[in-house]
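Shown here: the complex without one of its protein chains, the others still in place.
Now for chain A:
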């Protein structure tokens, strides 16, 4: 970029002997615009066309607010659970050697590969009152399927690989010499973990959290089976969009979708800020 001759002035691209720039960029932009940008701007245009009073009425509808609360709340809890267990799983995979480690490592990606509807019915069957796990929890008075807790379970399943796969490569890069140095200087294992290892991993953990959270907020397939879908109780925002669509209530569906997109965008912004802060704080 700095090699551009000053007298050439502003240039859209650096000169190159490689052909095909116009063709590939042109095609990519056209495809991107047709498939992604036009449909998405259609959504924004439609919600803008609603007008403020109507938009506000839909946004402040109690059912909408409740659904958004449930979606964001359960996704937050699930992402937090995944931060704890996902980091632990990554640690075990990176630091410990045991037979079948490859298989366990490959298994972590199962939620990426297993269709969400399959995960949904499988989890529901497991956690239903007569299911393998549900049966064990029943005497303890814990109901999972058809409650918000079920949503959290589904989102933990969906979000796990995001945390593991973000934290794992950073863990692999940790230089053991630093730990050795700390140990020789008399630091306890606990101190090494909290003072030396954790700070290095913090940005990756935040990224993993945000990816799992973002995915959880929008998740639909795995949740609707296990949630029970009671309005105000266990109805997630994506489901409310589908319900409004089925009622041919396009304005409401559009408005809820726009709110979800806006909230996700704000969240992404906050995560980026936290990340910048943690990089600065922990280097």
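To be clear about the criterion, contacts are C-beta pairs under 8 Å (C-beta built on N, C-alpha and C of every residue); 3 or more make two chains touch, one makes a residue touch a chain; residues count from 1.
Definition applied: contacts and distances are computed from a predicted model.
Remark: of the listed names "NAD(P) transhydrogenase subunit beta", "Sulfate transport system permease protein CysW", "ABC transporter" or "Phenylacetate-CoA oxygenase subunit PaaC", the one matching the undisplayed chain in UniProt is "Sulfate transport system permease protein CysW". Taking the complete complex into account, A:114 is the one of A:114, A:138 or A:274 that touches the chain left out. Think of the hidden chain as still there; on chain A it touches residues 1, 11-14, 16-21, 23-25, 27-29, 31-32, 35-40, 42-43, 45-46, 85, 88-89, 91-92, 95-98, 102, 104-119, 121-123, 125-126, 131-133, 156-157, 160-162, 165-166, 169, 172, 176, 179-180, 183-184, 189, 192, 211, 214, 217-221, 225, 237-239, 241-242, 245, 248, 250, 253-254, 257, 260-261, 264, 268.
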